[in-house]
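A single protein chain has been removed from this complex, and every other one stays in its place.
Letters A, B and C mark the chains as written, and numbering starts fresh at 1 in each.
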Amino acid sequence: MLMDAAAYRESLRAYSPRVFVNGRKVESVADEPLLAPGINGVGVTYDFAHHPEHQVLMTARQGTSGKTVNRMLHINETSADLLHKLEAVRLVCKVSGCAQRYLSHDALNGLFQATKRTDGEHGTDYHQRFLAYLHEVQNRDLTLGVAMTDAKGDRSLRPGQQANRDVYVHIKERRPDGIVIRGTKAIVTGAPYMHEFLVMPCRTHTREDADFAVCCAVPVDAPGVTIVARPAGRPGEAAAKFSAKYGQSTGVVIFDNVFVPHDKVFLAGETEEGGFLTTSYATHHRHSCIGARAGFGDLLIGAGALMIEANGLDPNRHGHIRDAMVDLITITESFYACGVASSVYCVKDPAGSVMPDAVFSNIGKLLLATKIYDMHKVAHYVSGGLIVALPGPDEDHNPDTQASLSEVLMGRQDIAVEQRLEVARLIEDLTVSHQGGWYSLISLHGGGSPEAMKREIWRNYPVMEKVELVETLLDRGVLDQGQRASKQPGRCCATGCDVPTPSKMS
Amino acid sequence: MLMDAAAYRESLRAYSPRVFVNGRKVESVADEPLLAPGINGVGVTYDFAHHPEHQVLMTARQGTSGKTVNRMLHINETSADLLHKLEAVRLVCKVSGCAQRYLSHDALNGLFQATKRTDGEHGTDYHQRFLAYLHEVQNRDLTLGVAMTDAKGDRSLRPGQQANRDVYVHIKERRPDGIVIRGTKAIVTGAPYMHEFLVMPCRTHTREDADFAVCCAVPVDAPGVTIVARPAGRPGEAAAKFSAKYGQSTGVVIFDNVFVPHDKVFLAGETEEGGFLTTSYATHHRHSCIGARAGFGDLLIGAGALMIEANGLDPNRHGHIRDAMVDLITITESFYACGVASSVYCVKDPAGSVMPDAVFSNIGKLLLATKIYDMHKVAHYVSGGLIVALPGPDEDHNPDTQASLSEVLMGRQDIAVEQRLEVARLIEDLTVSHQGGWYSLISLHGGGSPEAMKREIWRNYPVMEKVELVETLLDRGVLDQGQRASKQPGRCCATGCDVPTPSKMS
Amino acid sequence: MLMDAAAYRESLRAYSPRVFVNGRKVESVADEPLLAPGINGVGVTYDFAHHPEHQVLMTARQGTSGKTVNRMLHINETSADLLHKLEAVRLVCKVSGCAQRYLSHDALNGLFQATKRTDGEHGTDYHQRFLAYLHEVQNRDLTLGVAMTDAKGDRSLRPGQQANRDVYVHIKERRPDGIVIRGTKAIVTGAPYMHEFLVMPCRTHTREDADFAVCCAVPVDAPGVTIVARPAGRPGEAAAKFSAKYGQSTGVVIFDNVFVPHDKVFLAGETEEGGFLTTSYATHHRHSCIGARAGFGDLLIGAGALMIEANGLDPNRHGHIRDAMVDLITITESFYACGVASSVYCVKDPAGSVMPDAVFSNIGKLLLATKIYDMHKVAHYVSGGLIVALPGPDEDHNPDTQASLSEVLMGRQDIAVEQRLEVARLIEDLTVSHQGGWYSLISLHGGGSPEAMKREIWRNYPVMEKVELVETLLDRGVLDQGQRASKQPGRCCATGCDVPTPSKMS
Partner (left out) sequence: MLMDAAAYRESLRAYSPRVFVNGRKVESVADEPLLAPGINGVGVTYDFAHHPEHQVLMTARQGTSGKTVNRMLHINETSADLLHKLEAVRLVCKVSGCAQRYLSHDALNGLFQATKRTDGEHGTDYHQRFLAYLHEVQNRDLTLGVAMTDAKGDRSLRPGQQANRDVYVHIKERRPDGIVIRGTKAIVTGAPYMHEFLVMPCRTHTREDADFAVCCAVPVDAPGVTIVARPAGRPGEAAAKFSAKYGQSTGVVIFDNVFVPHDKVFLAGETEEGGFLTTSYATHHRHSCIGARAGFGDLLIGAGALMIEANGLDPNRHGHIRDAMVDLITITESFYACGVASSVYCVKDPAGSVMPDAVFSNIGKLLLATKIYDMHKVAHYVSGGLIVALPGPDEDHNPDTQASLSEVLMGRQDIAVEQRLEVARLIEDLTVSHQGGWYSLISLHGGGSPEAMKREIWRNYPVMEKVELVETLLDRGVLDQGQRASKQPGRCCATGCDVPTPSKMS
């Protein structure tokens, strides 16, 4: 029952969400040109599940049901699962730029852990509800939007202190058959062309703010839901070599007293576990982001090499060009390596699934977040200045200029000028257009800002082990733990995980 | 006879250049909306010359004529001139993003030196021709486009080896009354709305390529000139808070057998001096670029501070936000400091003018070229993720969404949501839109790529002095110079320049 | 037959090498105080093989003999072997700073591959000779010094062009029973307290220089061998909290017509395979270096945390201190992650062993080489300025000053001043003393300089795959390979390796 891209697009017709793009109501999401690149991006995850070469990466067997599901909906049971997920995300993103659907995976895995933990603490039955929902999602091969980042209002105030409580989504009313939620999620990836939203809290809330600790599933067209979205990519722009085909919409999603029946509610006031869910989701998501941005790196490396060639340069003879390409490779593969290590040193969760190692996962995301700018720099560096004055595609068919431009904009004689212009426009599209700016920004802030990663790295790192090592070397008795309440005793790695057979690197 | 911005715009009507933008012929440059932001940018340099507060910076007395001229057309005679020019460029660029006209200054100063030197070597009369031209340009208060970067073709081949010689501009024919030039300049800043072009060589050519060592002035509408340009900024886009007002067009300029009379020819085959002109121009230009990008830094610093405020954060309480702002300040002011030092340690040219110190000038440009990406990163960092999903301006007037969006997108209660959105869109415009990408790319490659700066730094640095210092400390006899043919004996600074009274920093 | 540290030290008495340290002849290496810290460092690898907690990491079963051997002498057969070796190196180096003996491992693994390949190309019997030698080394549990880096002379000339051929080790004479070698290896780790040297070429030599392509095993006290070594660590210095115990000697080793019997000769003129040996060794060695320097990172992290505590600061309240520690962690774990990924994506060698992935291995080494300086910076940053004026240990027992110094140099009241001084001196020892300088330098140049890593990264990276990806996205036919002779078609990863169960991270 795995859909392909065409079936996915058709499946969207079953929904009638209230969507606005550029101030205009969208009549049919499946047919809206401004959203097509985003739908195409998600579509890659569907098509590749049917591609014989990619099946081992793109599908997996769900342990709780025994069924084969799309990798983007699978609960990881081994470190091999994590490594394959990482590779799968890189695979679909190097084709689509950003295939978006890995967020469904990240949220499902976070919920699998969090519902189990909540039941243990509170005697609730969230995990069973969730398993039923998980299997339904897998069987229908859905794509879920993650509605996590609240609008937040004044960042120096707690949710309950805000002048307008709707800047955070919260439980407005508890009814016998379910809950009513209200508020705004500010950044929802792919919002218009999801099947359902997973509403999740974006931090540990205090006891007073218990109503903000809510997690539930809501169809995109549930009454009371409004989506205000941006176009996906650069649809319809002739110069958009890549992002006219593939892109990503992001949307603000307003929940105006939306009713959610109990079987779709997975958290409703348990603040501690809400925080755990946020963190657990974030760890899975940052691990996925590593794969996604490595795929973007693959695109830049390939485009850079083609541009160098078209300019008539050779990295083997021009050291500064080779060094720049090595920089780009080093950036990409060193954060990717953190994703690999995070898979290898995964942690078994009491729920039965595995979680990527938090330290490596956060370090990888921190590196990609801050180095995406250097990736753009290198792409510009190796491409030369041509892009600055590159005439647009309208000029290609201007009889007054086309002939002379073609002659003088040629680089190497054996590479047609069209090819040179095409790759120059690709690099422009990826790194100079607003699509390029978007890649930077989403890399920096997506999945949490660098500050959040630093907090997690510090919180999870086994500093205490290193302290004891040094005390032993100094022939000291080790200090009493009580004196070091502020340091975690922790470990960040596990012994005895099943460890992965990689499929291939890129 | 100093024009203001309105007069400048009107003056463009006297020209009828053959200009194409987006594949369409431009009927009237002065009225073309796609070029208006570029004309506005240049206009700032005209208007500010009349502004009492700015006159000391924006005007100067030309020594050779005794007349008061626009700073952007002045030949520097003292280090104070250089410092004031640097400050003037920062001033006009922090308002306009890039006021473009400083390129006129850079080229005129390079030519002042190069024509003198050429006459000395070859007994020509270029300097007199040039002085006459200079005074005319100053009297008419023109803006000159710098047509320097050739299309270059296969970068591994010399001009004369190219399959198509037209990838470099060259002398096609020498006539009794002048020369005929032909070829393509690939990146000409502000091409459509210049009064004239200064055609200049982009490197030292070999003897065989003497015809490529040509420098002359050509009106933008001289017969045979075609300009294929990109729109300036983001004209007409409602979300373009800044770049709908101010921008920059760049164009490819094709010279198809253009006749230039002798009195406008300033170099015609003198290859060595052509190289000197390239270097001299580059040194002046890199010095100006420092001021320009510092102005861009001012914009980012101001926008960042406003965004932080609108988000409800305070750098004095949030250390990571303050640190990020300090990074942005440190980047901006440390490359600006190189511009100041380059002014202070200027070098007297035999022609009677001064040249910025080449080492500091190149270091400043190298720093801004490679750190513009970090500037964008900091701007994104302090702004938070809002920009990713920020609804466009069309949404502002959508009755179905406007009210609820306004409520939930507010940050601090005492700052209207419109103000928050406005500054978020400004940052998006400056750093996420293609305008942002363009700032990066032009910073990296404009005025020569980083490789060119490194070469110049090495070539001009007084390494030999340091070597001698160390040899003295080691009580060694200093090695014979002959053994070190590959190292320059050079000095990079002068004693006894007149040194500047700064006006103010920013 | 695995020795422990005491047995290893005793075993050195069976050798009588000609060793000079500080201009003085060493009578007994085993008893020489100036070498003791180095012997202690190697000793850790022996002792830990007997430690129950460490045995799984520190020993392994050699496939060709079925015997249990020290991990530092084992030929890797699976990716798990590589991961365990990486972890083992980190383990012994975080205790000893640098345990040195992993070089034996790196050379043996390189030779295992290279002798097999040479036999295949030249019909020689090197692999059998080598296997016999390998088993003997394992049975006797020896430590081998790697004599690879030649003195090199004028770096702009090939070996055969040098005025003095002895700046490279080479075959002086070929005899019926063996060869005579001569020349100097400039940097041999732990030279005086090795059992034997493995002499290896340091690059691919040309055909004319075939005599320089020589590899053989030579006992440290073979006639004609002279070792001029530096003291190991800071023996006898009271302030040397760490490096009076553990250190590393490096030596120049002069081979003055040393005879080597055939059964200890593993390469004798096969220039291509000599280059392969160099590269293969380097890949293994760079992988090991990653583990070694991660262990150094562990020391710094622990020492930094103790110093912060003793100063009365808390990273959870002082953001800039926490950020600095996170930097240190990020540097350490991100290059370590490259070692993990290099293990996971290992490559099967035709000889039956596995080689770490070359791209990840080189990236990891490149990162540690260039970031060790930042590691020192962070350690200094979090420690504060105390170290600058810290009175030496002689002062601790000065009755005139000891009492008052103790009082005023105390930080937190609950931490004795001795403890604060001790950790301050440890940080001084690790990062300010010449031991600290040595760590930097050896990290930068050990195992090849950054330039060498960049070359290897570029040579091994599958750029062609990325180019094809982009061409497919551009709907282009993929260019003919012939046109891209300069790019490797390569892959850098393997499918289907057995992948490791990590033991634990640190």
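Quick note on the criterion: contacts are C-beta pairs under 8 Å (C-beta built on N, C-alpha and C of every residue); 3 or more make two chains touch, one makes a residue touch a chain.
On a predicted model such as this, the values are computed, not experimentally measured, just so you know.
Among B:Val29, B:Cys338 or B:Leu405, the one in contact with the hidden chain is B:Cys338. The chain omitted from view is touched by exactly one of A:Asp211, A:Asp323 or A:Asp357, namely A:Asp323.
Of the candidate positions C:Val56, C:Val180 or C:Val228, contact with the unshown chain belongs to C:Val228.
Interface note for the absent chain: among B:Asp298, B:Asp349, B:Asp374 or B:Glu395, the touching residue is B:Asp298. Seen across the whole complex, the unshown chain contacts chain C at 20, 22-25, 149, 151-157, 163-164, 166-167, 183-184, 186-188, 226, 228, 230, 250-252, 254, 256, 311-314, 320, 370, 373-374, 376-377, 380-381, 384-392, 394-398, 400-401, 404-405, 407-413, 428, 431-434, 436-438, 440-442, 444-446, 449-451. Interface residues of chain B facing the missing partner chain: 80, 83, 94-95, 241-242, 245, 298-299, 301-303, 305-306, 309, 314-316, 322-323, 325-326, 329-330, 333-338, 340-342, 344-345, 357, 359-360, 363-364, 366-367, 414, 419, 422-423, 426, 454, 457-458, 461-463, 465-471, 473-474, 476, 483-484, 486-487, 491-506. Mapped onto chain A, the interface with the missing chain covers residues 319-320, 323.
Here is the rule we use: only the chains that are shown with their structure count from here on.
Between chain B and chain C the centroid-to-centroid distance comes to 50 Å (mean Cα coordinates, whole Å). Residue positions 314 of chain A are each in touch with at least two other chains.
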